[in-house]
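Here the complex is missing one protein chain, while the rest keep their positions.
Take a look at chain A:
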């Protein structure tokens, strides 16, 4: 680990000042400290933001939610309002990491977490994300866990977060505060696809700090849930996953929010699947037909040719779990 100076921000202003001067924000630290030890991350200054007043979960409007950036994963998952209004968020959180890590990691940090690509974490390997211009060892290396959607010739790393998949499905907004004041960024625009600059991962400007993630109020009744498929039953990243939320009224699907994880360079929204569902009546056949679109545009690599089919089945199963059958 490279040496760094440490400062704890007493308030937002102090934090933003330090951030503007190049300080690196640290909340739960579960990704950052790990990557610092591997020397993948080498911040000169750590700005501890854990004292900032960003710990609230607030119900907004008619059933929306604003989750403070410093709410821990465990706290968000257990929060009664989150569990009642958006089970898909609770489930995604509780299927992530371990109880210990969920007691440390925060919501803001979760969507800032970096890929688990082994080549990214290995400072001796080529990686455009870590070392722009050095190449991508995963492209022709061992890439079983890598992405099939949103990839480029420069990077095929998967975004590792589960709850970010739920946020993508629910069309969340990220609230940020920076030197120029407050901004709201649509979740779809917050995490960046690699393109030719995989080192740029979020649409944050210099010194900006995430203050909250807001889930809009969706039509009720809303049923939602998260399915995660992985190599072992617990404490593992997704091979594929599906976040599904459905609003069914008068026997007809009026709203469908669907996104996939473990397959994209960012959480992957599935508009073609959503379109296929809207206006239709729930049935096993409908779930299967809609899920056929889940892997549209997929580009499998040498070792993850199984992912498109696994993704379709994951989405189909979760549609059936959430939507039931008639």
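One rule holds in what follows: contacts are C-beta pairs under 8 Å (C-beta built on N, C-alpha and C of every residue); 3 or more make two chains touch, one makes a residue touch a chain; residues count from 1.
Basically, contacts and distances are computed from a predicted model.
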Q. One chain isn't displayed here; going by UniProt, is it "Transport permease protein", "Amino acid/amide ABC transporter membrane protein 2 (HAAT family)", "Carbon monoxide dehydrogenase" or "RNA polymerase sigma factor"?
A. "Carbon monoxide dehydrogenase"
**Q.** Candidate in contact with the missing chain, chosen from A:12, A:101 or A:288
**A.** A:101
Q. Of A:17, A:50 or A:118, which one is in contact with the hidden chain?
A. A:50
**Q.** Contact partner of the left-out chain, one of A:33, A:188 or A:278
**A.** A:33
Q.
Counting contacts across the full complex, list the positions on chain A that touch the omitted chain.
A. 1, 3-6, 8, 26, 29-30, 33-34, 36-37, 46, 48, 50, 74, 97-101, 103-104, 233-235
